[in-house]
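Each remark here refers to the structure printed beneath this line.
In this view, the complex is presented without one of its protein chains, the others remaining in place.
By written order: A and B. Residues from 1 in each chain.
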Amino acid sequence: MSRDGSGRAQVLSSERHGDFETKLMRINVGPVHPATHGVLRLVIDLDGERIVGLSPRIGYLHTGFEKTMENRTWQQVVTYTNRMDYAHSMGHDLAYVLAAEKLLDARVPERAQRIRVILTEINRIASHLIFIGTGLLDMGALTPFFYTMREREMALDILEMVSGVRMNYGYFRVGGLYRDLPDGFEEAVRAFLAVMPGKIDQYRALYEKNNIWVDRTRGVGVLSRDTALEVGLSGPSARASGVALDFRKAAPYSGYEEYDFDVPVMEEGDAHARMTIRALEMRQSLRIVEQALDRLEPGPIKDPDRRISLPPRHELETSMEAVIFHFKLVTEGFHPPKGEVYVPTESARGELGYYLVSDGGSMPYRVKVRTPSLPNVQAIEPASVGGMFADMIVNIATMDPVMGDVDK
Amino acid sequence: MVTTVSTPSVAESMVEALSDLSAERSDRFGQLHLTLPASAIREAVRRCRAAGLEHLSDVMGIDWLEYPGQQGPRFTVVYNLYSLRDSSRLMLRVDVADGETVPSITPQWAGASFFEREVYDLFGIEFAGHPDLRKLVTPDDLEGHPLRKDFPLGETPTLFGEGRFLDPASFRAGMMGRDRGRTGWVGGARKGVRSEQRRDPEADS
Partner (left out) sequence: MGLKDLFEKDFQELERDGILFSTLGRLVAWGRSNSLYPVTFGLACCALEMMQSTNPRNDLARFGSEVFRASPRQADVMIVAGRLSKKMAPVMRRVYEQMPEPKWVISMGACASSGGMFNNYAIVQNVDSVVPVDIYVPGCPPRPESLIFAVMQLQKKVRGEAFDQHGVELPMVEGWSRP
């Protein structure tokens, strides 16, 4: 970038070919740009329309999550976890509570695990709907955005019914869930499941046979399997390049081993594969939701261990120990034993894991969030260098970074 | 009596493979950690990658300044490696003192670039040989390294219209067990609830 950081375009070199003079220019894209999926800034070296060099500059949404989490109790951290990846917020909540439960050796009841799976998968579908809508919007197709947002409203209605908010749900707790499902949940989810497969076909009909979309995505931003692993890519973008990695199958958590679902893996590694694979994944998520919903049985929704969860109110009248546990939990929260733990999960963007370091206190000592979007942003460079500027926009859209996830 | 010998996972096999690099083994909550000296990290990562730990999950830092009972170097850099072949995970740890540099693995593994820059930005640990070591997430005019324990959180008091203000830090003061809170309350023990006794597998609540 220019030495004074002013953001002005810079001419790096110029050559003459006969009467024709060409210049190699260094140009700034973002952080305020309609197509950079948030506040992502890229400094690119352009030779005409071809990108010769690319350097992402991030940090425009740095919120200091990890430092803030060191100053909140273990249960209060759940409020913060979902604000990082705001598109698939339950993925973050789930990853954190799983890590904290591993530290505490908590036993989460089956009903809570199944509800967690249902809600996380519905959230994953909502996240992929944003991906399709905004991805096509970046390529200039305005209509599919409104179609996908319409279905996302259905998904958000279900999630709002359960947690009270449309986004950034703090519904999971360390040990289980905040409260049980409301009436009408099952009908709403079944209605959603009935409607969605037809809608997914409708979206695909909107773009898949469109010549413009095919030309803009086939062969664009090809990432080989080796490059994907070199860069640390994970998630659907990596699976589109042949990296067969999905933590729901490789390291199952929260009961995922019980459900029968496929993980699509494609070999081409271009933008076309990256977009198609997420549409295929939405179908698999619907399968998981259906199976989990069928197996849902009544039962407790939180680990009854008094050291983690509040005792039931009627016990407070009779038992002194219950009152003491209640007091300790409300004033300080629980104290996990000293140690370090890491639990990887699969978010809509890739490998998501919380590395928790506990010193035995009521607040975490160190929370490191391994967010998928940070290495995914690194992948934009090998995908886009050598291609054209418009292809870079397609690559950013199909890597699906969420800047809250990148900058934390 | 039949004894079955199971093949060790890729991560387990690295314990043997890295034994000449003075690797110390520790198991934390079922996860294998190997502590290495900083000078050995490049060779160790090279061997791990060749053996099948192909996915670099993370490079992160921990500041032990306020950890109760911790002696030794101030920081630890943890390299989180994962094998796609058999889903095993290995954590390599390097203990670093304040001011020491760690050799960078970016020249051999390009994906570590952002991770190492983030550790440098937030902790101040320098990685020797990194092609472009500069701040990643914090603003250019921020001096210092935010995730260090001696860097303040930067809370500003909340001001209300009539001149009242609330100081958030004083509400939390009792919880760390060090200072007294607004009512003089000091928080509980720093020992974990089950640090001595693990959960009894027989007892069901």
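To be clear about the criterion, a residue touches a chain if its C-beta (ideal position, glycine included) is under 8 Å from a C-beta of that chain, and two chains touch if they have at least 3 such contacts.
Note that the structure is a prediction, hence the values are computed from the model and not measured.
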| item | value |
| --- | --- |
| Residue in contact with the excluded chain [from A:Pro34, A:Pro197 or A:Gly299] | A:Pro34 |
| For chain B, the residues touching the chain missing from this view | 138-140, 142, 146, 151-156, 158, 168 |
| Footprint left on chain A by the chain that the document does not show | 31-34, 38-39, 59-64, 67-68, 79-80, 83, 86-87, 130, 134, 146, 149-150, 152-153, 156, 166-168, 403-404, 407 |
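Throughout what follows, only the chains that are shown with their structure count from here on.
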| item | value |
| --- | --- |
| Whole-Å separation of chain centres (CA-atom averages), chain A against chain B | 22 |
| Contact set on chain B toward chain A in their complex | 28-29, 31, 33, 54-58, 60, 62-63, 66-68, 78, 80, 82, 84, 87, 89, 91, 109-115, 118, 122, 135-140, 146-147, 151, 153-154, 172, 175-177, 185, 187-195, 198-199, 205 |
| Residues of chain A defined as touching chain B within the complex | 5, 58-59, 62, 64, 66-68, 71, 73, 102-105, 229-234, 243-245, 250-251, 304-307, 328, 331-332, 334-342, 344, 351, 353, 355, 357-363, 365-366, 368, 370, 374-375, 377-378, 407-408 |
